[in-house]
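Structure below; questions to follow.
Apart from one protein chain that is not included, each protein chain of the complex appears where it belongs.
Chain lettering (A, B and C) follows the sequence in which the chains are written, and residue indices restart at 1 in each chain.
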């Protein structure tokens, strides 16, 4: 049985559907020697901004049951250093590179993207909309549907490369956001960025992370992320990149079956930086076991036909 | 040192701030002999509806890392049986009773509340707005701010008893919902009901619960629930009832410190039905250890003044 | 009366292929325990896994309790790794016991795989009340059969014929009844996979045999406060019965067996 885990979105063919999530694998260059980056479907970079950013002061992380909080504050080297130092190194390790872009205005998003367009070796872009929108008063783009629409339109006009918009789950209706991305020409939506969470020390009565609230990730959020992918799947027909709590091949398969075409592994990399290739292998093993030869048979194959128990109970 | 854990909202004095959450302690009558219900701050009943409800077909629950999904479907005995059979029994065990009401239209909420008003022994009401709003097309009340406002106004006009609105966290801005509740005369807001989640079996590619998506609860959600309470605390000045993942006294203290006046324990009761009194004792022990004599010193006492590390980092 | 207590593990061991037992003591529980009841046990203090796991009580001897289980998932793997002296957080006994009274002379205890769990205690209780007891126990192959010389009148069946009858357990019941015992006045007690219960139900309906079943299903609380464990009823004024509180032991005629969710998807 010949099994293909290849999947093509726009003009990028991913050798398997498992990517590393932005901010959880550095620039793809810091990982230990035993991790073979070329075995990944792709690497999504840490969010890149126009200028280098130091990030937030300590404390930046806290552990919670089956999850963690972070307030890294988009610490990154900036687009110049990224393009001149990190990208060439990434190309050498033979990785499909998706550049994640963060910015506080549409102009700034466009600037970073256009700088990237000048360089070879970038497969596409993932736009992080969970940043404060300085123009509209600091509220995040990601919770403002017209702003996301406008941003998508502007960026779409500037690139022929794969363009994915990374949605925040902290909205009433994520489907509406996915819908405007599709309408404005995005090639895919990434579902999801972190949930808002917080934790405190009861003895000092102080927040555990310096920014009080932060981004919540890890296995704890998987059921919510999966429900968001399910909602988006019903709202749009462009590919979905499923993200949130994926640690095992079984987790990744859940996202594919519900309707994601690719998945990203984030927090799990902090426990095992080599989780990506392991998950990709596990997907192949599942496909072999179940006689599935191509990913497309799997994607969106969730069986919601009525279960015997529901029919017995009179649901139709 | 004399420590008081009493807290009064409207005209109800709770002997301690720990209540059982709706749907996780039955009608307060099913708990094992070793649980002394009178040691609780109060009992919130399973959601009561106008007519008895069988609830959803199996499968109704699934376990997830540090959490669980449920789709019970508001199975309950209906207001008549509740008032005639359950309430008298609850009064005998000496519990402060908060009746949680579920309905699909404002008229139906009002009907159940008015039926309850005819009876003695009810401390107040908690209104579950996470039910489909049949009038406005089945979308839940809880995600429709004007509907919540109107419902609060109508119910406020019908009772002098404690009226709390139980908010859903599945909205972009929970503060706005809390705000309209306050404006329309609610005495408190309960924060929060379950998050939307789902899980599937990868072998059968079927949902783990019959309704596909369900309510997500348990320790996993605590950081998000706490962030919601923090957001609501900034939006309103009426008391908050903190709910979400509380298992230990430390967890309960986090909600009090962030700004809740009462807390509810839900999923944790499935592991230890006696968790409520244990948590109440743990709060007293903490107060003793820290020389705190009254709950009001604790409530909302979160210290967000700048930490040395932030000052050192130039944040002001 | 039910208890919540922390006991110390006496032992764990593998008694057949992937079949484990765990032993501990609780005089309070053994004193009130009745056949077919179960315990709800927290694997450890972590929140992952979060919920208790239900286990039928397999054996009692004085204050000693033994459970029997397969290792599938997170919870059972933790149980199998317990060492003597480790704490175990136990709630129970829970559930409505098997109905032992009624007009029958012989109890036929039918178990598939780990469905053997409640049978030894049930068999003893029936024996003490003067009933004849027969055990018919099936599994996929010999290495998965729990052979226990304390079992009363055991008959075995394996899918591959490696031990006992080369048949499934329902065929083994048919075989047993058809050989010499077709005129006995019997009550069947069954525990095992839903598929086995389904076909045994059909078999018993055809022959008009009295069948009690012990169900398994996913539970959260185990004590009736979450409404998480419904099975549809054929009769009575409620649509659903809660397996933890009204079960897990039922007269098969009361149930819409198809409403049991297929195990594990």
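Please note the rule applied: contacts are C-beta pairs under 8 Å (C-beta built on N, C-alpha and C of every residue); 3 or more make two chains touch, one makes a residue touch a chain.
Nothing here was measured: the structure is a model prediction, and the numbers come from that model.
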If the full complex is used, which shown chains touch the chain that is missing here? A, B, C
In the whole complex, of A:17, A:42, A:67 or A:197, the residue touching the missing chain would be A:67
Of the residues A:175, A:273 or A:300, which one touches the chain left out of the display? A:273
Suppose we count only contacts with the excluded chain; which residues of chain B make the list? 65-66, 219, 307-309, 311-313
Hidden partner sits against chain C at residues 46-49, 74, 83
In the whole complex, what residues of chain A lie against the chain that is missing from view? 23-26, 30-34, 46, 54-55, 57-68, 70, 72, 75, 200-201, 203-204, 206, 208, 210, 218-220, 247, 267, 269-274
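Just so it is clear, only the chains that are shown with their structure count from here on.
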Innermost chain by mean C-alpha position: B
Just grab the chain with the largest centre-to-centre distance to chain B, centres being mean Cα coordinates. C
Cα-centroid distance, chain A relative to chain C, in whole angstrom: 45
Counting only residues that touch at least two other chains, what does the list for chain C look like? 47-48, 232, 259-262
Going through chain B residue by residue, note those that touch at least 2 other chains and give them in order. 57-59, 64-67, 200, 203-204, 206, 210, 219-220
